[in-house]
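Every protein chain except one is present and positioned as in the full complex.
This part shows chain A:
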Amino acid sequence: MHSLSKAIITGSCYRAQVARSAALRKCIPSTDTLHNQADQTMALQFEVLARFNRARASRLTLPHSQCETPLFMPVGTQGTIKGLTSTQLEDIGCQIILGNTYHLALRPGADLIDELGGLHSFMNWPRSLLTDSGGFQMVSLLHLADITEEGVTFQSPVDGKPMLLTPEESIAIQNKIGADIIMALDDVVKTTTTGPRVEEAMHRTLRWIKRCINAHKRPTEQNLFGIVQGGLDPQLRDTCVKGMVALDLPGYAIGGLAGGEEKDSFWRVVAQCTAGLPEDKPRYVMGVGFPLDIVVCSALGADMYDCVYPTRTARFGTALVPEGVLKLKHASMAADFRPLDETCSCMVCKRYTRSYLHSLVTKEAMGSQLVSYHNVAYMMKLSRDLHHSILEGRFPEFVQGFLRKQFPQGDVPEWVCNAMEVAGIDISMCCAPLK
C-alpha cells in the first residue's frame, strides 16, 4: 500500500503544471493543450493537473470563471447565500454558487430573470453559477407531486392549479436563468426506496436526458450535466453510467444520494460511478455535504459538491471546525475566548471569539451572518486544501491529518476505512487498534 503513497503525476500533467505556474507568474494565459473533445457543444474546459490514485486536482474553466477542483459550491437558493453579499463571497473565494430553479421560477420568475439579462446580472454575481433542474425540490417540497413519462406533475404552490414540469420546460427555464452549468431533469427516488420503481426511474432518467439535450438552446454558453441514477443497485448504476457516457456530455453528476442511506452504501455507489465516468470530465456528487463525506468522495475521484448544510447549520449556531462542529449555543462557549478555528484566516476568526459569537447566535441577525461567513470560508478552505494537497503530492498526508483532527480517539468509522482502502490511501495510523 505504501508504494502508492507517492503522488502519481503523469508527464503531460507535470508539463501542464509547470507551464501553468510559469504562466501565472507572468500573467500570461496558459498554452496547455486541451484534454477535452471538440468544444462546439461544450462551454467548459476540464484539465486534470495532478492525481493520487483516483483523486484528482483539476482546473475547470467555465464561461464566467476559472475554478480549481475538488471544490464545494455553496447554495444560494433564491439568488442569494443567506445574508452574505457578492463581495463577501468573492473575498471568501467562492467560484461557483448554486441557484435553485424551482424557487427562482416561482419568484421572481424565469421570464423576469431573462428580461433582466439572466441571473448573473440580476444578482450581480460575476463568477459562475449552477442551477439544478427543479425536479428534486418539487418532489421533496410538494405534497401531490406525481411523476409520469411526460414529466413531474404538481400543484402550483401559488394557486393550486395543476402544473407540469417536463424535461423541455426545465431546460427552457434554465436557459433563461443563464447559469454556466445546468442540470438535466432526472427521475429521482429516495435511496430508501426498493423494488421496480428504482429501475423505472433510472431508465426514465436516461430517456429524459435525451429530451433535455434536444431542448437545450445554449450549448455553447451553458453546460448540461447528466445525472446518474439507479438507487443503491450496482447493476442499475452501471447501466445508467454507460448510457450517460455514451451521450458525451460536458460533465456528469451522481444523483440520488445524500438522502438518508447508510454511509456504507453511499460510498460504494460513489466509488462505482467515479470508476465508470470518463477521466476527462468533471464529476459532481449532488447534495454532499459534510466535510468528511467530501474528503472521502474526493479520494474516490469526485470533483464537485453542493449542500445547504454549511449555511443552514450556521443559522442554528453551529460552526464548522477541523475537529468537527462547534455548537456555539452551548454554555461552555460563553467563557471560551478562542476564535472559532485557530487555523482559519477568515474575517470572523481574525476578529471574534467563541464567547462573543455565543451571545449572538440564534438571537441576532449578525450572529447568523458571521457564522455563515465562517462556514462558507471553511468549506472553501477545505476545497483549496484538497486541490493543493493532491497537486503537491501530499494528499494522503492531508487525509491522515484531517481524520486525526476529526477522530482524535482513533474511532474512524468503518465505512471511511473501507472507502479509503478502495481509494488506496493508508489511514491505519489514524485508527485505534481493534480490541
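In the analysis below, a residue touches a chain if its C-beta (ideal position, glycine included) is under 8 Å from a C-beta of that chain, and two chains touch if they have at least 3 such contacts; residues count from 1.
Convention: contacts and distances are computed from a predicted model.
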| message | Can you work out the missing subunit's protein name as recorded in UniProt? Choose among "Nucleolar protein 14", "Serine-threonine protein kinase 19", "Queuine tRNA-ribosyltransferase accessory subunit 2" or "Gamma secretase complex protein". | response | "Queuine tRNA-ribosyltransferase accessory subunit 2"
| request: Tell me which residue among A:Leu141, A:Leu164, A:Val325 or A:Ala365 touches the hidden chain in the full complex. | output: A:Ala365
| task | Touching the absent chain in the whole complex: find that residue among A:Phe46, A:Tyr102, A:Phe122 or A:Trp208. | result | A:Phe122
| request: Quickly run down the residues of chain A that touch the omitted chain. | output: 78-80, 82-88, 91, 103, 107-108, 112, 115-116, 122-124, 334-335, 337, 347, 350-353, 355-356, 358-360, 363-366, 368-370, 373
